[in-house]
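With one protein chain withheld, the remaining protein chains of the complex are depicted in position.
Each chain carries a letter (A, B and C) given by its place in the written order, and its residues are counted from 1.
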């Protein structure tokens, strides 16, 4: 593992960081900037070159207040009081004692009195997806997802002093463990073998004797960060003198080349079947007599020829792989997974949400803003929408109307008329530049206005100037 | 197309052929022998080398009685009287008049009075899967399936003089049209383009203007045969002076390399993911910014690198393809599709079906036959059973208990204990040789007897000598 | 229980009985006649007045051959050899030893060798629904169902000497235990209490200590019959010196007034809601405050008024009960449960099955029989079809196309056009009289012919004279 430590490391408080971010127009730049603060003093470029998906990293800052404002036990308590938190759905009560991992969820709503009683009795509390309840976490994750191009999630863990809540295990995600309060003793172990390095699925709970010696052992204090790739086994326990609150930010679940190949291969086979008769030819009349597990040890030249033909067809398949279409399937899933954007005040006043339409005495006020040919427009986020073709239709998938609750709604999309496709594509490629509606590649001016209005009304656009209700 | 004709061609009647077949022990040889008679004077080897999956073939024999005994209108009438034939399930009433194809099935049972009334009024009758009702057809198809290694099916078509029952179309199977009574005017057309040659799915009904000029036009008379590969468009109509009865024997539905690849590819990907970390690595952080249909026209070196990586992974996939396991999946499906074997009298007396066990006054007669160590045994058919591994278990799939009704029952299989696997494999490889039970590779003699008894009791074995009830 | 015994009782053999039955036109009379033979020397009228649904009855005939021809171990063996009998579906292998009831069904087909081996080892064999495999049983049950107006089923039981196959229990059907071979020791017990007399569902397996002393104990010998109503506990075991084969014929499963009320009540409520506003009025605003289990002990006049209103509404419901429509629902289910009729030779030649239509050289022979206005027609069986109204349509349900396999097919029915309803009803009411087609109450002569032809073609009619093919 790689170690960074030494003297105290300081940085701007999160609220200032978020305020500063709101002045950055490009959502990708915003994401990088926030991530830079998150892993400072490591540089993102170095991190992704030398550490990401390779080995754990530890950042000790000797600055307990570095992450202040992100999440706290006070916020945890507020959520329990104000939100309809359900045991087993949003909150898990767990313990790990003498090698035994247990879950203690009762049914129904998790009211503070009951929750804190479990905590007093030594149980750990895992709040799932705090972004559903906490606006700051929502904001941070929704910004970061533009960097990762893959869903960014989170869980928070509150552990009583002197206890451990979970057995040693590895996860299927890249994990950023951010210590928020108190401290926790962590041990990280190498994957047990090559095939458990960067695994597709999480492990079962291990026993100590299964996992060897830790490669990294530390006490994480508030303000510190610990990163480890998927497959690295880990366990954390509280010292007798301090409780612990941390949030784990995660990404890259099922986001490997194999996950893309799962989409590519059936599509490639379909294309190959259509275009290449070699794929459609019948199998040899007698292949069942020498192929199959019961014939695996047979020495027979027909086996070699058969296997060679399969292998050569698989290789040919690469010529037929519709990679872009398969990427679109992943992109669609990602847009469905995405958090909706958190809008800055300026973004509100420069988008449909700031449209000064109101009713007065049952009349719509006549100063409705108008998109005009000279209006300069830009997508609200780099990754907020994506054009995908489906059969003959062209669909625009988008995340602006997603719920903060993971997958509560179906994917959102709208069909784009053939004559508008180039204009939408033009806007996507223009990002982060503002372009006048007049510049959209449509044959008629009213179609340019139509495209702009459709996207604007779905909350997908910002305008450079505030649409002036008084003009 | 290839033409064979000339002077009269004769051969033994089917009943003699079947009787002779019953003297051939090896089921594969039986199948070839029956097929030889079917396409005589073409030789099977020539047929499969020069015609099969390549082009139509016509065999005119000037011998109306060549196929006598296979199926007839008398048999058709008997089936209607004796069996519970259902419209829409077992029998279709159709017409094709002035370019319009119609189906006229009423609900319920197809009683002869009603069926023949439709026929009198110019409708064609298609009896589906006559093997369910007619023992000879069942016998012929069950023998042939050992040659093709793929389900062999059949339909019979009875058409009134001067009418046509079906629109021009192509099928997804290799078709052997066997004229049984009367005559029919046939036209066969080339596939409309390369991608409809050896297609995976049948076509819609065509109009005449869609299909060009026939490459083969003939009047098929009783005793003649017409073969054409899947994808070749065809239509047949009756001359004003004669009705027609033919049976179409078919095979090779969804039996192409692509159909096997459908099984191979997901399995290969799974193996590759387990063994090769390159498949498990994360996708590039920014791939959604240059990949996907909306970026298809982008000139960006990252695109080339991305596509190249996908292609190289697909090529590497061929190293991980578990071809034998995938073949077993096809083999399992084939065994589920198979007709059960039709046993010859000798096979009955030399298998479990001939076991002379009976009851007398409520007592089981004590002369139950016994499999002993010296008993010489052999599988009943070369393709009657197949060892497949499923997870950790080893399963023997078999067709001896299948129904004559397609897929009426679930696939039949039994788990083979680890210590019996080699013995079962040994028997499979020994086919068509008889081997003594003593020679089975088991550690104990009683296990040899157990394996033999289990398979014998499921009807999968024949014994060389009749098990003597009097010993 | 009631006992009948004494000196030897003889009667005609079953084959003669069935032959004689075939001369009886009225299917209801046939049924009574066959039942008379079955329970002779008891008279059916006495039986139904004094015994049926009241108490067990024992008929000892001292005539081992009385039921010869109905079913036998030889027939059992034939079925195993020729039919695809499946363990667990058609055949159960059971034992009851030292108070423990076990089922030993292996998977797959029940081949004789394996079945008889179980038997030799002391297992009982229960062949379910022998009517699916044995024509005589099918014939007997299909005749009897006309008497009972409720499905008549059967199971056969073959038990080795000195063993017992089943634990003491009671069934949900009226049972006629007919001893066919060997003998069996039977004990019958009273229902344990009033609420288990004529129960709707079968019992669990009892232990001896649960059931008290038998009210009837006997050794049933071939030719004897034992009847007991549902709810009477029973057990049978074989003496050391003889095996036993018996068939249990059963009826009246779920055929009680309550089963009819299940259909009547929802329909009655629907009618009442439509016609009587008292049913549609809202519940009292405060009813939840004094009604419900938590208030059951409350003394409150509002409770009395509430309960009184519910009770008076239930009583009013009886005025709205659409009894005939509910009976039709039961009748439809019965027709679905029914076995198809076994036709006598005369019935074949006087119905659609005897229609001398055939093909000759692909031509339908022109001597098709014709229903004419003077043709005298009659339903094939009294209970073969039933007119039911469904919504606005009038449907004729019928059993002539049922399968011998219980519920293998969906219920068979055809819609009857409004102008034909009276004619169909007329034919139903006319049974068992033959009436000329001319007498059907239709407005036009061709409609009379249409009705007759439709029913004739579905196999629902016989004609008085054989339709002459030579006319």
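Descriptive notes on the structure:
Simple rule for what comes next: a residue touches a chain if its C-beta (ideal position, glycine included) is under 8 Å from a C-beta of that chain, and two chains touch if they have at least 3 such contacts.
No experiment lies behind these values; they were computed from the predicted model shown.
All shown chains touched by the missing chain in the whole complex, by label: A, C. The hidden chain makes contact, of the residues C:53, C:102 or C:465, with C:53. Set against the missing chain, the residues A:56, A:130 or A:160 yield one that touches it, A:160. Only one residue from C:15, C:307 or C:405 touches the chain missing from this view: C:307. Screening C:269, C:346, C:417 or C:430 for touch with the missing chain picks out C:269. For the chain missing from the display, the contacting residue among C:65, C:280, C:408 or C:464 is C:280, taking the whole complex into account.
Although one chain is not drawn, its touching partners on subunit C can still be listed: residues 28, 48, 52-53, 147-150, 174, 194-195, 197-200, 252, 255-262, 264-266, 268-269, 272-275, 277-283, 285-289, 291-296, 306-307, 309-315, 317-319, 321, 323-325, 327-328, 330-331, 334, 382-383, 386-389, 425, 428-429. Interface with the hidden chain, as seen from subunit A, comprises residues 73-74, 76-77, 81, 84, 107-109, 111-114, 116-117, 119-120, 158, 160-161, 181-182, 242-245, 352-353, 355, 357-359, 361-364, 368, 401, 403, 412, 414, 457-459.
Here is the rule we go by: only the chains that are shown with their structure count from here on.
If the chains shown are joined wherever they touch, the resulting network is a simple chain of contacts running from one end to the other without closing. The most distant chain from subunit C is A, comparing centres defined as mean Cα coordinates. Core chain by CA centroid proximity to the global CA centroid: B. Here the spacing of subunit A and subunit B, counted between their Cα centres, is 49 Å. Rounded to whole angstrom, the centroid-to-centroid distance between subunit B and subunit C, based on C-alpha atoms, equals 41 Å. Inter-chain centre distance (subunit A to subunit C, centres taken as mean C-alpha positions): 64 Å. Residue positions of subunit A in touch with at least two other chains are not found.
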